[in-house]
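Shown here: the complex without one of its protein chains, the others still in place.
Labels run A and B following the written order; every chain starts at residue 1.
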Amino acid sequence: MEDNRSNTPSISPAAIVVAAVFIVVSAIGINWFTSFVPVVLPAQASAESKSVDELFYILVIIGGVVFFLIQGMLLISVIFFRARGDDRSDGPTYHGNPLLELVWTIIPSLVVVFLAVVSFNVWSQNSEPKAAVNMINGEEIAIKVTGARYAWTHTYETGQLDPDGDPIVINSGDALHTYIGQNVDLELRTQDVIHSYWVPAMRVKQDLLPGNPATGGRPTEIRFTPIRVDGAEYPATYPIVCAELCGDGHGRMRGTVVVYEDEQQFLEQFYDPAIHAILNPPADPVLRGEIIIQEYVCHSCHVLDSLGWTSRTGPSLNGIADRAGERVPGQSAEEYIVTSVWDAAAFVVPGYTEQMAQFGPDQPDTYQMDAEQLYSIVAYLCTQGEQSDCDLENSTTAIPEAIQTVFGLEVDITFGQGDDEATDAEV
Amino acid sequence: MATIAVPLGGQAEGHQADAVQRPALSEYLRWSVDHKIIGVQYGVASFLFFIIGGAMAMLIRLELWTPELDVMVSGAAYNSLFTMHGTVMIFLFIIPMWAAFGNFVVPLQLGAKDMAFPWLNAFAFWLIPPAAIVVLLGYFVTPAEAGWTSYPPLSTLFSGDGQTLWALGAHLLGISSIMGSINFIVTIFNMRPPQMTLWRMPLLCWAVLATSIIAVMATPFLAGALTLLLLDRVAGTTFFDAAGGGDVLLWQNIFWFYSHPAVYIMVLPGMGVLSEVLSVHSRKPVFGYRMVGLSSMGIAFVGFTVWAHHMFTSLQPELRIPFMITTMIIAVPTGIKMFSWLGTIWGGKIRFTSAMLFALGFMSMFVIGGITGVMLAALPFDIHVHDTYFVVSHFHFVLFGGSVFAIYAALYHWFPKITGRMMNERLGRIHFAFTYFGFLFTFFPMHIVGMLGMPRRVAVYDEAFANWNQLISFSAFVLGFSTFIVIYNIIRSYYRGPVAGANPWRALTLEWATTSPPPVTNFADDPIPFEDPYGYGTEASVAYLNAVEAAFDGRENRTILD
Partner (left out) sequence: MMTSYVDRQEKPKIGLDRDAALRLKNNRLGMTIFQASWIMVFFAIIVVNWQLRFSYVQWPPAGVAPFDLLLPSIATLALLLSALLARRGWAGLRRGRLGEFLASWRLAIFLGVGFMAIIVYEFATVSEAALATQYGITLRLMTGFHFVHALAILAVMLHVYRGAGAGAYRGGEHDAWAIEGAAKLWYFVAVAWILFYVVLYWIR
């Protein structure tokens, strides 16, 4: 064996020429490929995305060198070292070269060390907690995200109190509103399975983990700072995606990040109007219901054209008032809708499975719904149809009666704008 | 030259018969303790599961042709579809397929009459059909829909009975895998001929040894995890239910402690196959034999320390960095193998047989999986592409571009030994072209949609990715079509292929120093291996190969009896 060590395979000059050409071509190739970075990654909408993309750039260059090196050597081998014609002889008995083996152990090791250091730097830079998070009007507030099958719910704990002394909490449904330069720091909680909160444009992702409610749950955190994207029109929107399989509607579990140009635009277009709406709810239960129903996760499973809902996991809500009267014998339309919201399992529409969440006064977080909210939602749903089965003329009595019949709860319908007494009674 | 004495062991005499008897096909349908029969049983069964899993992949791609839900009735139906695709491909195709080649080839390469525990070997195989029935039956009750990774609480509190059957089936398959691996380790350590030291052992045996060590040490963790999952599902325990003091990350830790090493269970034997095929078909010794063998062990060892990179988005942030480092380290032994293979073919006399084409295809594709593997190890970038199509692409480059290409290479390489007949090389080349390009255009674009924002495991997706997905689906159908070519080739060659003779590739390892297919006892007496399993190009090797050919009377006079 040893005497064959010196029997090195000879390399023809042509191979060297090809190798040289190949190196030039691959250099051009890598350069060409990296010019595609903006095409293969979404807009850089956060401070974090800049450094992540720089890391990506480094990875692509090193990966490209390895790629072209190996494919090139393969190509050279298959072109120059093929057995020609009827050559049945064997190749040289060449068992290895310790020096070469050492080289291709050490160089990749050094590359790995380099990449580890670079990645670590980017990571520690991005994961460092920031001072002054979620600043609105000069104060830090808590912004919480709840994942429930199959929708995101964002809530802003404003720290302000309504005239009754209750805290004002803005529920912006599946949209996160923020502005350029705000250090966003979200507290993530799930109500059922594991979800993963991913904003591709921000290059951030974090799983939501089920925790024990008795010990305060298991909140996780996600942080990013939106930055200006050249050429974007503000407010700009970016998708939020659920990245961890959560069941039937996983693919539809999406949301939107709305980035405003500055804090002032944020306050004018989102924050102040939202607080105003909470302080001055419409007196009409139908209008109120239209707002409230959008704060719940209903849209993640149902179709409803008037609100632009498209998901088909559950039965369609289009024209529900037309069908409600005939669904269950002996139940009025109001009673049927009331039952279906709080106790969906009581009647499962043929062709669907029983998987809707339980809503009610005792349910957790985003499933929590008191009788007054139920009243408003039913009032709104009763208008969804051409010839509603509901008694629209007398909805202020028919719906409370239905709630009384089905769940045995009194509904005080005299709440609304500025009616302090009623709200007190409710508390 | 003629003066070089070539001791072959006892097989030279008494093998001058004109015909080779193949086992009757009915032999394969019943209990047999012959490792060659068991090997074929594993192989055919796994290939059937490959077709089933592949058909599921075609359905998945059909569903993804448009951004809306149209083929499947619901998102849940789609979820159970890819759950079964993953489960079938991993537990019922790739892992048993390597048991097929390991069973057939390893005892022959060692010059042994059979495996160390023939009965256990058969038992391990016969666990697979009932396990497969249990898993597949689950698809027809309320199917498992939590992905092959089955993360609780989706797999415990929110899934039907199919999930229980899934766990039971996976349990049986794990036990089968452990028994098979114990058998391989004992066979490799105890059944070698005295002349064959560990450092003269063929590299496939090294790879199977490393694989088996991983399997025996890691699979029990799967057994533990599945036991807990079953208890949570049927006995009301709360190991994974946070409300009962459980922890959802517990499953992820234990599951990935098995399932990451399982990736190496699926890839290392393929790397062993590659060392064999590249050396034989380029007529050159394996470059850096020791380092190739040792790097298998290195990968096996480091493979145990990286599991939590699957949990980069759920693990506590401060624990993530150590796993990033260990994961990157894996690139080094993998790189050693890659460069050693390049060194093997460099300067050789390459024969473009179908086996060689697939081996070269492995190198060309696996390198992409290796590069994206390092990219995924880089924590900040992984955070962006975790659980996206980038990951789907990465592991298909490893498990299809790696394992499946190697399985095809092994098929074309050892088919003559298994059946006594050659496969059709022309069809093999056509098969390669379809597979290579179909594969490349199916999976490469997935990197891009993943980076752009398409998560994995979704039936509906953003319309912006529609064009990419149509390209991917179209290529996937081409890839699916390529399978029919190889099925036709296998069946046609089994009956009508040219007679192979003992050693059609003029290879030095021991499995070629007996008839094709080998007799029941493999060798008439203890064979004597050539001093160097890859010592091509020396006078001694030529003399040895000529002696083997002479001993088995050339290939012209042979006939195959069914």
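Going forward, a residue touches a chain if its C-beta (ideal position, glycine included) is under 8 Å from a C-beta of that chain, and two chains touch if they have at least 3 such contacts.
All of these numbers come straight from a predicted model, not from anything done at the bench.
For the options B:59, B:77 or B:182, the residue in contact with the chain missing from this view is B:182. Residue in contact with the omitted chain (choice from B:21, B:238 or B:305): B:238. Here the missing chain is touched by one residue of B:34, B:63, B:247 or B:462, and it is B:247.
Listed by residue number, the positions of chain B touching the unshown chain are 7, 116-117, 178, 181-183, 185-186, 189-191, 194-195, 200, 216-221, 223-225, 227-228, 231, 237-239, 242, 244-247, 249-250, 253-254, 257, 528, 531, 540.
Rule of thumb we're sticking to: only the chains that are shown with their structure count from here on.
Note for the complex: chain B touches chain A at residues 69, 74-76, 79, 145-147, 151, 153-154, 157-158, 242-245, 248-249, 282-285, 287-291, 313-314, 317, 320-321, 324-325, 328-329, 331-332, 335-336, 338-340, 342-343, 345-352, 360, 363-364, 367-368, 370-372, 374-375, 377-381, 383-384, 386-388, 447-448, 451-453, 455-462, 532, 535-538, 541-542.
Residue ranges of chain A in contact with chain B, taken from their complex: 1, 4, 7-11, 40-42, 51-52, 55-56, 59, 63, 66-67, 70-71, 73-74, 77-78, 81-83, 87, 89-97, 100-101, 104-105, 108-109, 112, 115-116, 118-120, 122-123, 126-127, 192-194, 196, 198, 200-201, 203-207, 209-214, 218, 239, 241-252, 312-313, 353.
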